[in-house]
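Just one protein chain is left out here, and the rest sit where they should.
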Amino acid sequence: MDFNDTAEEAAYRSQVRSWLTANAPRKSGRVDSGLEDPASMEEAKAWQRKKAEAGYACVTWPKEWGGGGGASWQSVIFGQEEARHETPGNPFQIGLGMCVPTVMTVGNDADKERFVRPAVRGDEIWCQLFSEPSGGSDVAAARTRAVRDGDDWVINGQKVWTSGAHYSDFGLLLARTDPDVPKHKGMTMFWINMKDAAVEVRPIHQMSGASNFNEVYFTDLRIKDSQRVGGVGEGWRVSLVTLMNERLAIGGGAGGGHRTIFKLAQEISTLAGPAAKDAGLREKIADWFVQAEGLKYTRYRTLTALSRGQVPGPESSIGKVVSAALMQDMANTALELEDQFGIISDPDLAPLAASFQTALLAAPGMRIAGGTDEILRNIIAERVLGLPQDVRLDKDVAFKDIPTGR
Amino acid sequence: MDFNDTAEEAAYRSQVRSWLTANAPRKSGRVDSGLEDPASMEEAKAWQRKKAEAGYACVTWPKEWGGGGGASWQSVIFGQEEARHETPGNPFQIGLGMCVPTVMTVGNDADKERFVRPAVRGDEIWCQLFSEPSGGSDVAAARTRAVRDGDDWVINGQKVWTSGAHYSDFGLLLARTDPDVPKHKGMTMFWINMKDAAVEVRPIHQMSGASNFNEVYFTDLRIKDSQRVGGVGEGWRVSLVTLMNERLAIGGGAGGGHRTIFKLAQEISTLAGPAAKDAGLREKIADWFVQAEGLKYTRYRTLTALSRGQVPGPESSIGKVVSAALMQDMANTALELEDQFGIISDPDLAPLAASFQTALLAAPGMRIAGGTDEILRNIIAERVLGLPQDVRLDKDVAFKDIPTGR
Amino acid sequence: MDFDFSDDQKFLKSEARKFLGAHCPVSAVRAVLDRSEKAYDQDLWKKVTEQGWLGAAIAEEHGGLGLGSVELCVIAEELGRSLAPIPFSSTVYFVAEAIKLAGSEQQKAEWLPRIARGETIGCFATVERPGVMNDAGVQARVEGGNLTGVKLPVTDGDIADIAIVLAKSGGQSGLYLVNLSDSTVGRQTLQTLDPTRSSAKLTFSGTPAELLGEIGEGLSLAEAVMNRAAVFLAFEQVGGADRALEMAKDYALNRYAFGRPIGSYQAIKHKLADIYIKNELARSNAYYGAWALDDGAAELPLAAAAARVSACDAFWFAAKENLQTHGGMGFTWDVDCHLFYRRAQQLGLVAGGAKAWKERLVTQLERRNAA
Partner (left out) sequence: MDFDFSDDQKFLKSEARKFLGAHCPVSAVRAVLDRSEKAYDQDLWKKVTEQGWLGAAIAEEHGGLGLGSVELCVIAEELGRSLAPIPFSSTVYFVAEAIKLAGSEQQKAEWLPRIARGETIGCFATVERPGVMNDAGVQARVEGGNLTGVKLPVTDGDIADIAIVLAKSGGQSGLYLVNLSDSTVGRQTLQTLDPTRSSAKLTFSGTPAELLGEIGEGLSLAEAVMNRAAVFLAFEQVGGADRALEMAKDYALNRYAFGRPIGSYQAIKHKLADIYIKNELARSNAYYGAWALDDGAAELPLAAAAARVSACDAFWFAAKENLQTHGGMGFTWDVDCHLFYRRAQQLGLVAGGAKAWKERLVTQLERRNAA
């Protein structure tokens, strides 16, 4: 148990630091918060290219595919150091974290040759087309149809909750190729060109005002059979490869919130006196602090496992469950402290630039996107603790016969 | 919306008050907390007899069966007024609240003639023999076997969680008469003599030290077919009559706890000063208060419905869910306030005669006995809100083929 | 004892539900949400006026229906269910109640009939900065009958005709009645969490102001008004929470996942049972508040605080868990969950947040225990 580097780690870290100091740009905006923003997208692509050229883009990937050919611990260190700089938004996460690794694991040689290097360099962006309106948490309920037509497939249907669809070049698509067999057996994975005219992307207007997600519609989208990723009917198994890679993407935490609410408390009075001295608030701050710190050190444990070359398990699911609820609770508490004033969401008037009002409107999405609280608890219960699945009525019947309530 | 009596109500209340003042004994002990306590049992029986003679024992039951022949609102008023006196323990509740009403609804004329009047007078006490070790929350999983033998039935098996089995004269027994049909169809209800030598009662030692419940074993207990309550195979439907009557028994609440913890807080310091001024504790007290008051007024609403002759629904299930959790939370908070001292459970040393330590050990039982938190939430979801039952794997198979994990 | 609405009150309730079902569908609420120039639903306001609801608890001699507070509670619950986007609470629960409570005969005769007729929209302006309403927070001053200062947020301040303003004169707090048509009044519409209820910053620069009640009693009168408003608001919150529960239930019955309705999963069932429990407790506490208000009982401050604490908890929980039950659809703009999520905050903050009310509740409890 040691927070200090070994000599080898220290040497690598120092090399990374020098490079970052010399090369890291200042962030001028966030790509993933807006819809279309060519300037910040260009900035993001430029930064990715620069990292790729220095071997820092995908540190552990083989050099022949554009990666750094390095060890897991080097990837961890680069990530820590990069986080100390203001870098551009990252529209490459889904492609490099999930889609491209799937192509690398399951795809054919031509696809690997064609896609990996441009993705690492940031020249091409990918999105993941799994979720559907009728499916929600149930990815295997996909209804988007792919029908064989000679050497082509013709695709019709709709995906939803697709991050970055509007700026993506390619998409990894899970489609139903046989509705007459049980749901997990009748799907196939494909890659598609997002710029095809038969693909329509519509932003989803969220309650927070942002549009981080899209609906994607396919109308007679015609693709080649060579765009298949894995065998016909193997779509579910391929999707598991993709989703397993998702786990490895270790997200940031909800740390520091206690500092913000402390700042608020110093400016505000309760009926009994200064809010910063209010024992009720102080207890809550302590509770939030141990949760945020607990998550932080849980991530350190995961990073330790990663840097030892181990694959972290589903236990990293706890991060979002804890931090989303914490964010919602903290925002609500802050608004209670602001009392009548709390309703004001104008950043020029509300305390701390309305950060708690913003958090209040964003928190519901946090508790849902990327797996609801409920689904994540199922995952923990089943995959970590080994408890049985709930009774499944949808496993051994033809997909078209599964009850849907319609 | 009025807390005041109508003229008729006021007249009845005044009559009840005079009678109670003249007749109510001082309570000298609690029957239901101990195992064998002939003195307090005698006291309880004497009080019941006195009430029966004055028409106050089962206010709404017909006079010919020993009741008061009164209206629901009279029963409500009598209950309110009796609660203002220190009366003996009540070992009759299960009999008069659940078992005897079942006999009255389903039983034959001879049984009614034989049992109702003595029960009202407190001469005979009943217990309810439904739950079994393998069943738990699932009453229909009863395995106690009743096998037909000429004009008799022979009973073998075990019941559990039977309140008052040790002082009861009779029991209402749910037994399996046909294991080859689905679980809900193969049961039959009987009444049995608890003093039969083939019935063995063993107290259950609870973690709190008390023994409020028993195990009851039947070894070749032989009873007459005339002791059947309802038809063969009708046991489940009869048990629903019993359990529906359970709802009508309106329990007491968890009110007043906030007063006790206030008292504690006045004697104790936190790191920041007097506990009674601690904003964290004060917020909790407010939360507990609104829950306890909310329950109290919910009961008033139920009483209003009762006094209008309506049958209260399953919504009264909320009482125990709320008050048990409240009790556990309050006890834990009180112990945290007492800090290191909180571990002392000696009533002579611990604050407020160790009432919070006692509550801490009793609370787990409260959250379980009479329906766990989980089962009560199912009941609310299904019977109040109309949500579907969970998937049932035990409905259309022979009882003996239902998976039990053994 | 009779702890339920009377038959007449139940009839009023069912009529109110029918009326609002017809005249205040969610599309009417969305119209106010989506069109920033639309501060409230003027058609609905007119129709509500015609129903006589504005004057339900105003005496007949002042042009009202002369019903009791309980009847107003019945109406409030239905307004809460339907998220009515009108300045009802400001005008009726705050301003009319303040005038009934503290106004002179002349002030009552002048303003209550206008309110009952729907001619005058009112607003209640007490705070100027983040944090609870307290003496130190009152910077607005009245000198020589003229008010100077800034108040924000003021619900319906952008559309109101009159305001009741908490201000100080000679160091003592008072409530003042102010005609907002005066040219010295500045108004700026505020961006808030719930655009279906408008809010403004009001600036007074020597605006004529008329005392309501006695000087020195401003803060305690404001609190007395808030106690009354808290009970009515609790009914709106219970109405909203019930509707949120119904939305969640309907969705859970009709949305399928893994081949069965999500309402058959315990995670959803128990969540909805918990919403039901909180709603029932809130309803019962609100009933007690209604009784205390109608009866003029000494318990009102305690009963009002209990009603408010319970209702804030219930509506917030119901709104956020209804949204959660809807999954991805829940946080889109087009699905109605966020309307309830926003309104839960609006109602939870408009008379001050639950934290402050818990402190008020416990202070009352201490007094009662000491007595």
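Read from first to last, the chains carry the letters A, B and C; within each, the first residue is number 1.
In this text, contacts are C-beta pairs under 8 Å (C-beta built on N, C-alpha and C of every residue); 3 or more make two chains touch, one makes a residue touch a chain.
Because the structure is a prediction, the values reported are computed rather than measured.
Novice: Of the residues listed, B:D152, B:D196 or B:D394, which one is in contact with the missing chain?
Specialist: B:D394
Novice: Of C:A267, C:A297 or C:V335, which residue touches the hidden chain?
Specialist: The single option touching the absent chain is C:A267.
Novice: Using the document's definition of touch, tell me which of B:G70, B:G235 or B:G280 contacts the absent chain.
Specialist: B:G280
Novice: Looking at the whole complex, which of A:A141, A:L303 or A:I402 touches the chain that is not displayed?
Specialist: Within the whole complex, the residue contacting the unshown chain is A:L303.
Novice: Residues on chain C that touch the omitted chain in the whole complex?
Specialist: On the side of chain C, residues 265-267, 270 touch the unshown chain.
Novice: If the hidden chain were put back, which residues of chain A would touch it?
Specialist: Interface with the chain not displayed, on the chain A side: 1-5, 9, 76, 258-259, 262, 276, 279, 282-283, 285-287, 289-291, 293-298, 300-301, 303-305, 307, 315, 318, 321-322, 374, 377-378, 380-382, 384-391.
Novice: May I ask you to list the residues on chain B that touch the chain which is not drawn?
Specialist: These residues touch the chain not displayed: 131, 134-138, 141, 160-161, 204-208, 264, 267-272, 275, 280, 328, 332-333, 335-346, 349-351, 357, 360-361, 364-365, 367-369, 372-374, 377, 390, 392-394, 397, 402-405.
The rule we apply is simple: only the chains that are shown with their structure count from here on.
Novice: Going by average Cα coordinates, which chain is farthest removed from chain A?
Specialist: The chain lying farthest from chain A is B.
Novice: Distance between chain A and chain B based on Cα centroids, please, to the nearest Å.
Specialist: 51
Novice: What are the residue numbers in chain B that touch two or more other chains?
Specialist: 279, 282-283, 390-391
Novice: Which residues of chain C are in contact with two or more other chains?
Specialist: 260-261, 265, 268, 355, 359
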